[in-house]
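Only one protein chain is missing; all other protein chains are in place.
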Amino acid sequence: MARPIITLTTDYGTGDHLVGVMKGVILKLNPEARIVDITHDVMPFDILDAALVIGQVYNNFPPKTIHVVVVDPGVGSQRRPILVTGDQHYYVAPDNGVLSMVYEREPKVTVRHINAEHYFLNPMSNTFHGRDVFAPVAAWLSKNWQTPSFGDEVTDYVRFSMPKPKVAGNTIKGVVLKVDNFGNLITNLTPEDVPQVVGGGKFKITVGSREIDKLSQTYVHGAPGEVLAVIGSSGFVEIAVNKGHAGKSLGLQRGAEVMVTLG
Amino acid sequence: MARPIITLTTDYGTGDHLVGVMKGVILKLNPEARIVDITHDVMPFDILDAALVIGQVYNNFPPKTIHVVVVDPGVGSQRRPILVTGDQHYYVAPDNGVLSMVYEREPKVTVRHINAEHYFLNPMSNTFHGRDVFAPVAAWLSKNWQTPSFGDEVTDYVRFSMPKPKVAGNTIKGVVLKVDNFGNLITNLTPEDVPQVVGGGKFKITVGSREIDKLSQTYVHGAPGEVLAVIGSSGFVEIAVNKGHAGKSLGLQRGAEVMVTLG
Partner (left out) sequence: MARPIITLTTDYGTGDHLVGVMKGVILKLNPEARIVDITHDVMPFDILDAALVIGQVYNNFPPKTIHVVVVDPGVGSQRRPILVTGDQHYYVAPDNGVLSMVYEREPKVTVRHINAEHYFLNPMSNTFHGRDVFAPVAAWLSKNWQTPSFGDEVTDYVRFSMPKPKVAGNTIKGVVLKVDNFGNLITNLTPEDVPQVVGGGKFKITVGSREIDKLSQTYVHGAPGEVLAVIGSSGFVEIAVNKGHAGKSLGLQRGAEVMVTLG
């Protein structure tokens, strides 16, 4: 049998001891586990940013992968730890909406409130549940695969709607969800939201002070410095600058408006 | 038998080839080794920062884990490479104090001066002992587990005292050891240093221009922006800001004074 895979997505950064501690806890409980870092550079406390990362990653992993997502501004409060079973993968996270994009994309999930405290480290801190709750739960799950043993099913789990485009007449307003490492602006517009853009219709995309009237196939179309719209690899419209950093060129950040005018 | 675990803690950063080279050297000598990154973002040349990281991490790993710590401003000078055997773990590092916190927490250690040069890469550089000394020693140790073969025991190893709080009358003065990724100020004050704070006594903590007169159980107590004191997950008093970055809010960095006044 293949060794179990546990992925880690956190906002702990890579300069402290925190991530190393989680890895140690997992390996101490299950030396067979394979730990895969997704990122530890989620923006601190930023649940939407984390939801986007895990929502775009999870499905690329083999069946039975356990995804641990710890962006947890409410650590130590009443927010619940949850164990989620999706179609092919498992998720261990605080119940704060960080799995919202997974919930959107997965047809059916079972969500359990993890309350079987014998799986937690003892003593348990109020401030580092990555170490005391989420890492050991993932490690134990990777050994016994008995999800019911971790807690009862709940249906009132926290879930927010990923930001949706707003349609008004012949305009569709989207927002920038993220500026990636290359400066590309990842919007929340999908081909389904703007079929005319994908289908060869006439349109104008207004982003900051710039306008784009065609869809490019790649980042390298047009002249250097030209602002482009492409359908990115996760299925969102992206605004890019050929050989440049769109975020800096346009002076835009997450939350900026991207307006599509049809016709 | 479980495959051997080798952890890496360095100040090499993650933008250069150095960390990759160390991993290659280890895997070439022992393809069975599992390499776990703790951090490569220790502040360059900062022995105290590295001592704090490894001191807070090591004990979370399984027995027989080999911890390699390379923060080595004296590389190529007379400083010795050492192999340390603790209660359950091994440590490979330069003899410059980088293991001081491990020495404080481990009741008994055996420290060896690594001078068995046949374990080193040949030729050996004067500038990259991570590659030429520490990685190969860790890899060989993970194969033969024969610590005496690496060199003779020494007792005059370099060890500095971690900064200790200073008591004067009814005040205890601590310092900020580190500002973590969330901006929390990790101090050197432990519950043992300030039992009144933990035990419900009357006290005042002065940090920068702010005063705190109670201990919170979590980071999320109080109003947004409120300055809090909590006992952090590694057993130190931490100064935090609810939903904020204490370091920036208070304008404080490592070395800042934190004063507890009792009564």
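Read from first to last, the chains carry the letters A and B; within each, the first residue is number 1.
Definition applied: a contact is a pair of C-beta atoms (placed from the backbone, for glycine too) under 8 Å apart; a residue touches a chain by one contact, two chains touch by 3 or more.
From a predicted model like this one, the values you see are computed outputs, not experimental measurements.
Only one of the listed residues, A:Thr110, A:Gln146, A:Asn170 or A:Thr218, touches the absent chain: A:Thr218. The chain not shown here is touched by just one of B:Gly13, B:Pro148 or B:Gly251, and that residue is B:Gly13.
Considering the complete assembly, chain A touches the hidden chain via residues 2-3, 5, 7, 9, 14, 34, 36-42, 52-54, 56-57, 59-62, 65, 178, 180-183, 217-220, 230-234, 238, 243, 245. Contact residues of chain B toward the unshown chain are 11-21, 23-25, 27-28, 31-32, 35, 37, 44-45, 73-77, 125-128, 131-132.
Keep this in mind: only the chains that are shown with their structure count from here on.
For this pair, chain A with chain B, the centres built from the Cα atoms lie 31 Å apart.
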